[in-house]
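Let me begin by handing over the structure; questions about it come next.
All protein chains but one are shown at their positions in the complex.
A, B and C are the chain letters, set down in written order, and residue numbers restart from 1 in every chain.
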Amino acid sequence: MLEVHGLKKRYGRKKSILEGVSFSVRPDSITCLIGLNGEGKSTILKAIMGLVPVDAGTVLVDGEVSREKIAFVPDLQTMPGYMTIGDALTYMGDYYPDWNSKVAEELMGLFKLLTTDKILELSKGNQAKFSLVLGFALDRQYLLLDEPFAGIDLFTKEQIAWIFSSHYMEGRGILMTTHEIIEIEHLIDRVVFLQDGRIIDEHDTEEMREVYGKSVQDRMREVYQR
Amino acid sequence: MRKFKFVLILAVVSFLTVGIYTVFIQSIDESDFTVETVKGDPKQPLVRSVQAELYDQGLKGVDYNVRLDGHVEKTKENLISGLFESPYNENGAPADFRRFIRSDYVLTLEQEGVSYAIGTPNNNKWELQYWQGSKQRVVKKMFPAPAEAQKLVETELNPYRRIGNNLYVSVQDYQTNSGTLLYKIDLKNDTVQKINLPYTSKKEVMILGIHDEMIVYRTVEYLEGSDESIEKTYWSDGETAQPLKALNSIIANQTELSEDGTKLIMLEGDSDQSSWIVYDLASKKSEKHSMDIPLVTDKFGLGSYTELKDDLIYTANRIDDGVINIRIVDAVSERVLYEGNIKDKLKRKETSLNSLILN
Amino acid sequence: MKQYLMLTNEELKRSWKMIVSVILAMASIEILTIVGRVIYHERQVKEYMSYAKLSESDAIETIGELSFQQASSYFSYVIMIGIVLVILYAIQIWYRDWLGESKYIYRLLLLPGSRAKIFFAKWTSLALVIISFIGLQWVVIQLSYVIFNWLIKDDYRASSFNMSMALKQLYTMNVVDLLLIVLVSLFVVSFLFMLVLLERSYRKAKGLIFIILEVAFLLLITVGNMYVIEKLDIFLSQEISAIMVAIFVLYFVYTIWKSLRLLKWKISV
């Protein structure tokens, strides 16, 4: 279980972005962190990964404070510009003991990416696919995806969405942030709503549908109308 | 290996180029000094106490102390050893003695292997320490400052010389330059006795020599509002003083009373000749002496050094590239006691003379 | 250890073109100044000969021979520029990870294991660059001397090899001094790294305040200490040197410790 307790973060004196965020992500499930733009969704992911210092709060993975079991796919390019995809894959192999090059090759094939392509010359869609490869090819139980579909055309979105129904999901706990949910709502197990730096609501999607017959979109409207 | 390509390239480049630099350093040949005696016996004590301080101003700036018996000592090596090199007068002294002589208000005198240091932190107490080179023991004495000395604003005690058991100390107020007092400290029974020097009130006084209680001194009086000064020389027995008018006009670099106390030796500094005057106190007659010295000065400048000490005139001159002539002359008899040439096998301009060290 | 070396290699690979071009530029400028000075001196002598109707040897007598020391007098300026470039590189080596097209800082901070290897990788690349610069600069000096001797007419030349005072500060013909120079420059690099990391952790205004505090702290230590030693006036010169060296070492370690601490807890993407 990936547990986040009381994350607090303030930028400068006035603007505080996280006011004590707590939620948890179960393994074998896709949890989606929803919030309007600028609500601090990706700040939470970065805080979990230690990319951003927090004023308070802890992140536990199966009870321990360690990030070895979490992989992170940011919504921007992190490999040095001059690298080709091949270089980047070798780079990951060099530094990550739990890098699974077999999975990487499979995904490269499935996503139709070429190792000779230069990273900075990739289209937005291919860059997103490549970032996913870097995330999924690490044998880690939890995977954080920051806006995996942001700014991507519908066709590429579908190409990407299949991975969430593929065997690569097995045993993995996904925490994903997004603010437009339509195409992938049926894939999500659990939803966490974020507003003004706080978790205002959290529920299991199938349960919501079964008991209240409400889709995530309906809940979103209700929650953010309050 | 491909994963460390650039690290290896730069590492190899660094290693090779620094290697080239080190090889170059080793290849610079350093000075190697030999001493050739021209005249006189190098074993004499007065010759053994002489050290020539030579600087290699070429690429590898190293300093050498060359003794006339051929023993060479390399002093400054590099930045670090420069930092931790003990000043020349401190080496070997016990720590607290070095701490004492280090402070600003203490002046020192080296005489026959003994270092005397005297100073007054606050005008009312004099502190004297002296240390025999060989023994590790430091003698410490404290004296209440004499009344007259206490009146001065900022006193500076200058140990002049020890004769028998008496250490002569001149006291000067270097703030107002208002006169100099002379005291005799008896080291046996710890007494401080003032020596009266006529005609010295409000003047700066330089002691030229002391012998059987007879003192030769020179007074310097600065005229108000101008930088000229009137210098007068006196010979006094502590009560009365006899002006030596003949000497007032002579401008000498160094003046000393001869060992037997009968003559005053005045060394005149000029470049190509070493000349000096011997003035007989009793007959009031002065003899002029001069001696040609072979000398080469060029753009490196530092070519010659002369010093008068214990009736002897020590001269050192650069007579050729990498050759320094040392000569010791008896001031009174004008006899050359010793002459020698320090030869550097490199025979180049960069080897230059800085000074002689007589201890 | 292996990862730290690979990261160093990555840092060097990214700025390889820059490093090589700077080295080549500096070398060629220096050699050009040598050639220029020789030609200028020759022309000066020729013109003076025709103007004052003198024989060649007389003209040289007045104008004076050209020594390598004079011919290489511009080297110190080029080295000065080199130093400035290295200082800029010490800053750029960090900022490019935040400000480049790709945010490599994410990847670095996400790498498994301790973040110290990031600091030491960048530090080692600076060290290698600095030592190579110094080493290659010496090679260029020797090369220029060869060119100088080959190019100049024999009787125009003052014979022995010597360097300008400025160059002698760097090349003191003593390897220990060289180590000292490299050590001090690595201290400066580590100090710069600390300042950069301070800015990258606290950002803009707050970062600036912390930088000013840090510099003030350094001044306090150095000047303050000098004042105390002066006032106490009980220390021997060796003891003062020992204290100075101790302060230098302690502060050097402090800059590393502080940088690693910032990198671990305070840094932000």
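Going forward, a contact is a pair of C-beta atoms (placed from the backbone, for glycine too) under 8 Å apart; a residue touches a chain by one contact, two chains touch by 3 or more.
Just so it is clear, contacts and distances are computed from a predicted model.
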item	value
Chain not displayed: protein name in its UniProt record ("Heme exporter protein B", "phosphoenolpyruvate--glycerone phosphotransferase", "GntR family transcriptional regulator" or "ABC-type sugar transport system ATPase subunit")	"GntR family transcriptional regulator"
Partner chains on view for the chain not depicted	A
Residue of A:D98, A:E206 or A:E222 touching the missing chain in the full complex	A:E206
Residue in contact with the excluded chain [from A:D153, A:D196 or A:D218]	A:D218
Where the unshown chain meets chain A, residue by residue	28-30, 161-162, 164-167, 169-170, 185-189, 206, 209-210, 213-218
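The rule is simple: only the chains that are shown with their structure count from here on.
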item	value
Of all other chains, the one whose Cα centre sits farthest from chain B	A
Most central chain, Cα average position	C
Chain A and chain C: spacing of chain centres that average the CA atoms, whole Å	45
Distance from the mean Cα position of chain C to that of chain B, given in whole angstrom	42
Whole-Å separation of chain centres (CA-atom averages), chain A against chain B	82
Junction residues of chain C - those touching two or more other chains	6
Contacts with two or more other chains, residues of chain A listed in rising order	94
Chain A-touching residues of chain C, taken from the complex the two chains share	3, 6, 10, 14, 100-104, 106-107, 109-112, 201, 206, 265-269
Complex interface listing, chain B residues touching chain C	3-7, 10-11, 13-14, 16-18, 20-22, 24-25, 28, 58-61, 77-80, 83-84, 86-87, 90, 95, 98-99, 102-104, 348
Touch list for chain C against partner chain B, complex	5-6, 8-9, 12-13, 16, 124, 128-129, 131-132, 134-136, 138-139, 142, 160-163, 168, 171-178, 180, 233-238, 241-242, 244-245
